[in-house]
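Certain chains of the assembly are absent from this excerpt, and the rest are unmoved.
Think of it as A, B and C in the order they're written, each chain with its own count starting at 1.
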Amino acid sequence: MLKPLGDRIIVTVDKQEEETVGGIVLASNAKEKPQTGTVVAIGTGRTTDDGKVIPVSVKEGQTVMFDKYAGSEVKYEGETYLVLHDKDLMAVVD
Amino acid sequence: MLKPLGDRIIVTVDKQEEETVGGIVLASNAKEKPQTGTVVAIGTGRTTDDGKVIPVSVKEGQTVMFDKYAGSEVKYEGETYLVLHDKDLMAVVD
Amino acid sequence: MLKPLGDRIIVTVDKQEEETVGGIVLASNAKEKPQTGTVVAIGTGRTTDDGKVIPVSVKEGQTVMFDKYAGSEVKYEGETYLVLHDKDLMAVVD
């Protein structure tokens, strides 16, 4: 099991459907779209200088939206995950 | 539904009328104009090191002015939104 | 009406008289001169990490001096304004 440290969040990234016109795959748009994923593990939060821990803003199981280039891809037991910092998450998809 | 995290604000961007002279579309001015939009969702605010939450400075439904290059464009259920940080908003249009 | 957010200040910029010699417009000097303007609207101020609001240092109606390249130009109902941060203002002209 992977347990993220600090304010890190581990997500499985949703597959993005490629836009097709009559079965032909279109080249990606110039403006990069953010991605969505499902939170599989969360860190305990960021520790401030007072020793206080600020919890992360999402929970396991939530669908979150984040910038395409945010985070680090990690592989663990054959699965691919993305490790993000809490501040990299833009929105929760409800 | 998209629920912005932290001090983020989601807006729908107002269409900018192109300046025309007798129906001819003029090239954009050198100095970029800021854009306006309508706030559709707000985050709970930025969490400080004391664990205090500073609310964002606008409400849903308000028209806001922001720099043309601020924020990240996101698509959700066929609609296009802009995700901005509270500090990127310049003014409320009343 | 435009209501600036945070520590922002909206001014109308004073026209700068061009220096002329016998009616001939002289090229601008190498060293850029700061500009002056009249404050038309002020934000409530900057919010600190304690949730305290530090008010801006000028009032509506005051003439202020600021660096030529500071701020963002905005257009609203046919008028052109400059949106500045409080810290960009150099002096009040009394």
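General observations
One rule holds in what follows: contacts are C-beta pairs under 8 Å (C-beta built on N, C-alpha and C of every residue); 3 or more make two chains touch, one makes a residue touch a chain.
This is a predicted model, so every value here is computed, not measured.
Of the identical chains making up the complex in this file, 3 are positioned in the shown model, whereas the full set numbers 7.
We take it that only the chains that are shown with their structure count from here on.
Overlaying the C-alpha trace of subunit B on that of subunit C calls for a turn of 50°, given as a multiple of 5.
Taking each chain's centre as the average of its CA atoms, subunit A and subunit C sit 41 Å apart. Centroids built from CA atoms put subunit B at 23 Å from subunit A. None of the residues of subunit A touches two or more other chains. On the subunit B side of its complex with subunit A, the touching residues are 1-6, 8, 10, 41, 47, 49-51, 72-76, 83. Chain contact summary for the complex, subunit A toward subunit B: residues 31, 33-34, 48-50, 52, 54, 57-58, 64-65, 67, 87, 89-94.
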